[in-house]
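Note that this complex is displayed minus one protein chain, with the remaining chains in position.
Note that the chains take the letters A, B and C in the order they are written out, and that residue 1 is the start of every chain.
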Amino acid sequence: MSASPKIRVATTWLDGCSGCHMSFLDMDERLIELIQQVDIVYSPLVDAKTLPDHLDVGILEGSISSEEDLEKALEFRRHCRILVSLGDCAVNGNVPAMRNHFKLADVINRAYRDNVTLQPQIPSRGVPALLSVVKPVHGVVGVDVFVPGCPPSADAIWYVLSELIAGRRPDPSSVTRFGA
Amino acid sequence: MSLQQAKPPLPSNDKRWKLVNATMRRNGYAGHALIETLHSVQDAFGFLDEGSLRFVATSLDLPLSKVFGVATFYHLFMLKPRGRHACVVCTGTACYIKGAGALVERLQERYDIDPGDTTEDDRLSLLTARCVGACGLAPAVVVDGDVLGKLDSETLIAELEELA
Amino acid sequence: MNLDDLAELAEQFRAADPVVEREVRVCVAASCQSSGASPVFDALVASLGDGKPACKVKGVGCMGLCSAGPLVSVADKDGDLEGSVLYRDVAPEDAEDIVASLDGPPLERLRCATDHPFFARQQKIVLEHAGIIDPNSFKGYVAVGGYAALIQALSEMTPTDVLREVTASGLRGRGGGGYPTGLKWSTVAKMPGAQKYVICNADEGDPGAFMDRAILESDPHRVLEGMAIAAYAIGASKAYVYIRAEYPLAVERLQTAIRKAKRAGFLGNKIGDTQFSLEVEIRLGAGAFVCGEETALMASIEGLRGQPRPRPPYPAESGLWGHPTLINNVETFANIAPIIREGGEWFASIGTENSKGTKVFALAGTIANTGLIEVPMGTSLRDIIESIGGGIPGGKSFKAVQTGGPSGGCIPEQHLDIAVDYDSLKTLGTMMGSGGMIVMDESSCMVDVARYFMEFCMTESCGKCIPCRTGTQQMHAILDKLAKAQATSADLALLEELCEVVQSTSLCGLGQTAPNPVLSTLRYFRDEYEMKLGGG
Partner (left out) sequence: MPPPANQPNIRVVTLNIDGQDLSAREDETIIEVCRENQIPIPSLCYLEGLSVWGACRLCLVELAGQNRLLAACSTRVAEGMRIQTNTERLQRYRRTIVELLFAERNHVCSVCVSNGHCELQWLAQRCGVDHVRVPYRQASYQVDSSHEMFRLDHDRCVLCTRCVRVCDEIEGAHTWDVMGRGSDCRVITDMAQPWGDSETCTSCGKCVQVCPTGALVKQGTSVGEMVKDQHFLPILARRRHTI
């Protein structure tokens, strides 16, 4: 047991499938060990509604596809000492970025008009506006640790977090890769 | 056993094929005459279409993909016919310094075509060249083979408008 | 045939037109043709009529001051350019006046002073006949001593003697790299094998360079003579001239020259009644800058995509179809005849310690006198630009001169006093290249210039190796962002890193030198880049 203060961690998902968070949960019993050393102060997995200040580690899943993603990424960067891109969407755009070959208007029409039979309409309220080009997280803010994988395995996430907890800079390429 | 391929018949009675054939014969139908032969096809017909590329490939006994690869590597070879008139803007350094970029932009805007394209009515092809060597006349433009030097875009467009 | 026989032949050709005393020489090289030299030529012929049998209108090669074309000079039959009366911007309507002036004082309204530094500061070796002889006339070339060097080599020298003279001359390749010519020739000569090739690289692709074109259009036989001497020295019997299809006039004159030289027995079988034979064939390029690289050029002659291959093996060992091959550029071959004629030592007495002889430069851009010049190696840039070039027109100030084309760099004001040679330019982060010099005034944006050259390299990349194919594209994208003031300092850092990677890892010279325009403008004009940083 460490006597030092717990590391404050926040996570969120941007444009992704939440699979990386599922993989995070796949750490299973190791989660209990983890919780001894870190405080997850903000995450889809916990209740907090606002991102606290002065965080040690921020973990982002998913790519930057909408204005809301962009804002969240900027906010995480402001609040976190170490920012982690978790999973291929965050690291290189992955599947969400496959829409970059099409014009945004075509993409929206395809989703909300062409394939809709009942009252096709493009939503204008309650959903964030899409950006014309999907980018990886480091396309908009500086990122310190990249953990590729779709999703990165629970082992890979465990390794990265353990290293960060120990105050070391992890080298994820030893445990994961694009598409892993 | 000889596996030599028979020479294919000329694609048509068009006399120009004889010129093409003469180039190949002069080079002993050797594969290395490919570029020379493509030049002679383009000189004769103005561009390289699929039929002529196939004819050359069979005559020189070269793989189709190799011939196509060569034809598309060299920018002088055209796979589409040109318009009735061709305007080649020199984009060499001297011309660039003296405003060739603006000339191209203005022509793109006026005729709604990109370099390498032809207007829909087949009247004009807009092309760019890597230095036509008339640096003393920068910016230089070659319209249907004639070099026009020290041009501004409005004079150039006026010249082009006069073409039939 | 020996030198005496040739001298007799030359005398015969000179005496063929005994009544002609003065010549009206019209430049019919490409640049003057573009400004309308042909109608001027026709008008002069018509105006002269049969009235003055002692005068003759003659088409000649480049006189140098291209921006003042069409140029016409009136000279005594054996006179040179400096001793002639030179007229500039001549129009067909001026023909009558020029012809009328032949008996009296020169026509002052068209006169262009030949004692101007533009002419006076030059020293012509390569261009010694340019603007004087008719490029389409075989007899004209022989009459001024042409093919004497070849006959001298064949009749009085062994191949080893030739190699010794060329080595002693200190001549270095004029195509850009500056590799010692004598060493290259000796290497190919020593290679075993019965079949060897000589290639003349006339694929002058640097934008803003037109030296080789002017040489071929003005004095094609001289290049052939140099090639024949090279073939004799290394033991080749087949030669190719690889020339840009964009130079139709040069191609035509070269074809004529080959035909006439062959008919006269100076090319083809048993040249000059010796056992030496040489077939010269022209191969046309088709619009690919990369084919100036020697292995790509050879691929193109072989009818393939013009993609370079790794060296070694060098062409000297394994070149065209795997045989030892000598590749030199047009200007290099054009230097050979005078070296044989006057001796290697004579040539070595001109120029600087490590760069001998003269160099032909194409001056262009925002400079008063645009055109072709030939100066001794070691002439200062300031001399070339301010004195010969006449400085920057329009009251603007000088900013930089770009040398070496897309592989070179920009030299700022503070280095203008440098003596131009291969090594000095290298220390400034640029290179001699083939000899294009583009002058830029204060209105040129250096980031924009770097972007222009990167765009060039990107589109001219053959696509074979990854760093050049995709690295030039990424660098261009960053330069474009910079030019639009959208780039960050992180982008600039990435640009510099990509420069290093592309320079160090690309397969051929095109990629290895593609970052040079960026690196050199960063070196001298970094503030312009930094001023463009925006994008947060």
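Everything that follows uses one rule, which is that contacts are C-beta pairs under 8 Å (C-beta built on N, C-alpha and C of every residue); 3 or more make two chains touch, one makes a residue touch a chain.
For clarity, every value in this text was computed on a predicted model and none was experimentally measured.
S.K.: Could you tell me which shown chains are touched by the chain that is not displayed?
M.R.: The undisplayed chain, in the complete complex, is in contact with A, B, C.
S.K.: One chain isn't shown here. Among C:38, C:195, C:256 or C:488, which residue touches it?
M.R.: Considering all chains, including the one not shown, the answer is C:195.
S.K.: For the chain left off this view, which of B:75, B:106, B:123 or B:150 is in contact with it?
M.R.: Among B:75, B:106, B:123 or B:150, only B:75 touches the chain that is not shown.
S.K.: What residue numbers in subunit A mark contact with the hidden partner chain?
M.R.: Interface with the chain not displayed, on the subunit A side: 85, 88, 91-95, 97-98, 100-101, 133, 136, 138-139, 143, 146-148, 150, 171-173, 177-180.
S.K.: Which residues does subunit B use to touch the chain missing from this display?
M.R.: Its contact residues with the unshown chain are 50, 53-54, 63-69, 72-73, 75.
S.K.: For the chain that got dropped from the picture, name the residues of subunit C it touches.
M.R.: The list for subunit C reads 194-195, 288, 305, 309-310, 312, 321-323, 458-467, 469-471, 473-474, 477, 494, 497-498, 501, 504-507.
Keep in mind that, in the parts below, only the chains that are shown with their structure count from here on.
S.K.: Where the centre means the average of the CA atoms, what chain is farthest from subunit A?
M.R.: When every chain centre is compared against subunit A, the largest gap points to C.
S.K.: Please compute the C-alpha centroid of subunit A, do the same for subunit C, then give the distance between them in whole Å.
M.R.: About 59 Å separates the centre of subunit A from that of subunit C.
S.K.: Averaged over CA atoms, how far is the centre of subunit B from the centre of subunit C? Could you give it in whole Å?
M.R.: Their C-alpha centroids are separated by 25 Å.
S.K.: Between subunit A and subunit B, what distance separates the C-alpha centroids? Give it in angstrom.
M.R.: 52
S.K.: By the touch rule stated above, which residues of subunit B touch at least two different other chains?
M.R.: none
S.K.: Residues of subunit C that contact two or more other chains, please.
M.R.: none
S.K.: Mind listing the subunit C positions that touch subunit B in their complex?
M.R.: Contacts found on subunit C: 30-31, 33-35, 66-67, 69, 204-210, 213, 245-247, 283-289, 300-307, 362, 364-366, 370-371, 402, 405, 436, 438, 440, 444, 452-453, 456, 460, 462.
S.K.: Can you list the subunit B residues touching subunit C in their complex?
M.R.: Where subunit B meets subunit C, its residues are 30-36, 38-39, 66, 69-70, 73-77, 91-94, 96-98, 129-138, 140, 147, 149.
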